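Only one protein chain is missing; all other protein chains are in place.
In this document, chain identifiers A and B correspond to the written order of the chains, with residue numbering beginning at 1 in each.
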Amino acid sequence: MMGPSEAAEQDRSEAAPAFIELLGISKHFGGVRALTNVDFTIRSGEVHCLAGENGCGKSTLIKILAGVHAPDNGQIVIDGHAHTHLSPAASQRAGIQIIYQDLSLFPNLSVGENIMFRHHVEKSVRPVNERKMMIHARDVMSRLGIELPTAETVGRLPIADRQLVAICRALAAEARLVVMDEPTASLTHHEIDALLETVGVLKSHGIATVFVSHKLEEVMRIAERVTVLRDGQRVGTYPASEIDRHRLSELMTGHKYTAALKPAFAGDANPILEVHGLSRRGQYEGVDLVVRPGEILGITGRLGSGRTELALTLFGMNPPDAGEIRIRGKRVRLRTNREAVRAGIGYVSEDRLSLGLVMPQSIADNIVVSVLNKLTGVLGLIDGGRRSELVDRWIGELHVRTKSAERPVRELSGGNQQRVVLAKWLATAPAILILDSPTVGVDVGAKEGIYQIVDTLAARGIAIILISDEVEEVLHQSHRILVMLGGRITASFDPAKVSEKELREVISA
Amino acid sequence: MPSDLVSSPTVRSRPRFAAWSDPTVTLLAVLVVIAVIVFAALTPARFLSGDTVRAIAFQMPELGILSLAMMVPLMSGGLNLAIISTANLSALVMAGVLTNLIHPTSPPWVIVAAILAALLCGMLTCLVIGFLTGVIVAFFGVHPILVTLGTMTLVKGVAVLATSGTVIGGFPPAILFLGNGSVLGIPASMILFVLCAVVVAMMVAHTPFGVSVRLIGSNEKATRYSGVATEWVLVGVYVVSSLLCWVAALVMMARFNSASAGYAESYLLITILAAVLGGIDPFGGFGRVFGLFLSLVLLQVISTGFNLLGFSPYLTAAIWGATMIIAILIAVVRDRWIARIWPAKVK
Partner (left out) sequence: MLSQLRAAWRRHDVQIGSIVVIMAAFFSALSPAFLTLSNLGDLLENYSVMAIMAAGLLVVLISGGIDISFEAIAAVSQFFVAIILVKFGGNWFTAFGLAGLFGALLGIVNALLIYYLGAISVIVTISTMTFYFSILMFMTQGRSIYDLPSWFTSDMSWLSIPFPVMVAAVALLVTLVLLSRSPVGRQIYGLGGNPEAAKRMGCNILGLQCLAYGYSGFMAAIGGIVQAHRVEEVVPYALIGRELDVLAAVVLGGASLSGGIGTVSGTVLGILLLAVLQNGLTLLGVSSYAFGVVTGAVILVSVTATAYASKRQQRRGVRDAV
């Protein structure tokens, strides 16, 4: 591990001067150590990736840069001046602009006003001149080679355009460093290209960019250096050219990822779910697929490829315009998700926080919510005995780690939360489970646990549709892989006969 | 459910005040005890007497049943501003049926039939109002404040239009008994209230409907994704709320021996106060009837005590408003202490 790191240190002398150096930064919250003795250097005009798993300390480091948190130890050197900590105002004065994942835009205001909003705060007595504001905003956009309607309300723009607005706003604030938190998570291939182009322009203006991400394949193309964090410590800083994704995931997780492929599917040949010519205008078209009991069907594709929309249709929440769905050979019409649940379908949403679980409520209620009507006894009251029997059974079987089933589900770790989601659906005794990005926000160790559960369920005869944009996940966890692109299924693979690289190329063709 | 009335600058998923769903009960119980001790000390002979208890028992049911009608929508993350107007219209409908069917010479069976007919019509009125409110909230996704603002105006408008602002009065003794009669020394209205409270408590805590309401109150979308028919649960919420208004209407018309479009309007915002003081999370998802019950007892003890001390009823209402602010304050201070003593607990 020291080799490339040393190379990186040597590399420093030849490159641009350091703009910001974080030296020996430590930070703890209560009893939890978020960062331990971390060094992090950003040079003027460089594109730097900050990589690490969830909870590795990335966001704490960013918040220290933004002046939101003060470090316990260490110093922050900006242009050679050392500080023990930054205030939010000092951070912005130094030219540090953070673009959070939620972008922090004002959806109710125009593009121009969003870009120039800082003026309202800084020059709070001068009357607002709408026309001048728009001219300024257009100036900023033209510096980045962007053209967006300045008068349009931001809430009506697609995500990719909003991201550009956020970058423009950072530029308008005289940024010298733009930090982007998970910028590519919701972008399509083209949009990512456009984003990277914009970052190139920033670079040409001498503005440094830091990408914070745990998925770096795209941004690696233009990155110069990569700093990897793990468990609050810096693993090292490496030239991007020395890092490929396997090496990166090894560095991020600390162990080699060597999952074997699934053995070929050898179960019941009669399909439980058949889909023919399923279409919904603007979302997906002519989708055919078949799943058998005990089979794990992987579907991969980028966000916006129609994969989630298709999943929602199978779950009865997004009625198709054309085509048919058959379960056990019988044609079904799923008008609501209640009908889908009754037909034996469960759906684990990719958005666990807002769609998967009711976070403030108890673990027990989150498990029984799908079967409430089956638990009633006298007078329509819920039978407490049957309820706790059910809850205890699934907490035990899925190894949900908690002191009490009546604690809010919010208090659990990501992996344990996902187990609760699975428990909710297993309580309905489903025949088909749709898992939409089931390991998003789940730590590596916990991922393995989720995969084991999925395997066990498949072995019990549940048909599983595994949707994911993490290529190695579908490759190693499925019996068969379908690729979705632009609303169509463009390819079908046997995992044994396709390499990760090939698969990746087909996805972003 | 929309939780967009937040103007809390410290953006958090739930307000501080809601964080103590169980400690609320303890806090309220302590406040009730303190209030009782203070008033007992100030008016030694009179406060701790049967009269006081009886006065409280007669005054509580009206506000209590209406507060239950407010509580259920609050727990679903909504609000029902139309409870008072619904109760008034329902009372007017019942009063209309009674006064039209019963004459001084009517034989007993006519009176019984008229009462049954009146009850049925009053209930149907509430059912229709609740159903329409629920449908607009659930299926059109309109914010409950807006919908119930509309239904409140409309329902009151209908009541005013039908009566031209007059009062309808003169009911048979069986109805009046609900307002002023007692069974074994317990006021009939109190029995009605306790019955409603028990039913709502069981419903909220132990039925699929109640669990769904709480889950919807915290996150409607996630609840719908779990296969709950959230739209129909929401319709149910407003129907239940309206039906409680029907019971409140009975108690009100029995107590006043009359019905009008404009009774009890000052109670509207007080019911929200009582519910939130009782630990019902104004964002939805949490609350228990027992907390609401304690908060009603506290409010009544304060008002009866001040009454005995010879204070104006207006001062009592001012104290009620202040109680709310003080209760929030206590919760905030307590949270800060917990944060200081036990920092790891707080993120």
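Throughout what follows, contacts are C-beta pairs under 8 Å (C-beta built on N, C-alpha and C of every residue); 3 or more make two chains touch, one makes a residue touch a chain.
Keep in mind that this is a model prediction, so the values were computed, not measured.
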Contact partner of the left-out chain, one of B:A55, B:V167 or B:A317: B:A317
Residue among A:L23, A:A70, A:I159 or A:I222 touching the omitted chain: A:I159
Absent chain, residues of chain A that touch it: 88-89, 92, 98, 100, 102, 104-109, 113, 117-121, 123-128, 156-159, 186, 283, 304, 309
Contacts of chain B with the absent chain, listed as residue ranges: 2, 4-12, 15-17, 81, 136, 140-143, 145-147, 149-158, 160-161, 164-165, 265-266, 269-270, 272-273, 276, 282-283, 312, 314-318, 320-322, 324-325, 328-329, 332
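Convention: only the chains that are shown with their structure count from here on.
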Separation of chain A from chain B, taking each centre as the mean of its C-alpha atoms, in whole Å: 44
Residues on chain A engaged by chain B in the complex (per definition of touch): 29-32, 317, 336-338, 340-341, 347, 349, 354-361, 365-366, 368-370, 372-373, 375-376, 380-382, 384, 424, 428
Residues on chain B engaged by chain A in the complex (per definition of touch): 13-14, 202, 206-208, 211-212, 214-215, 218-219, 221-229, 285-286, 343-347
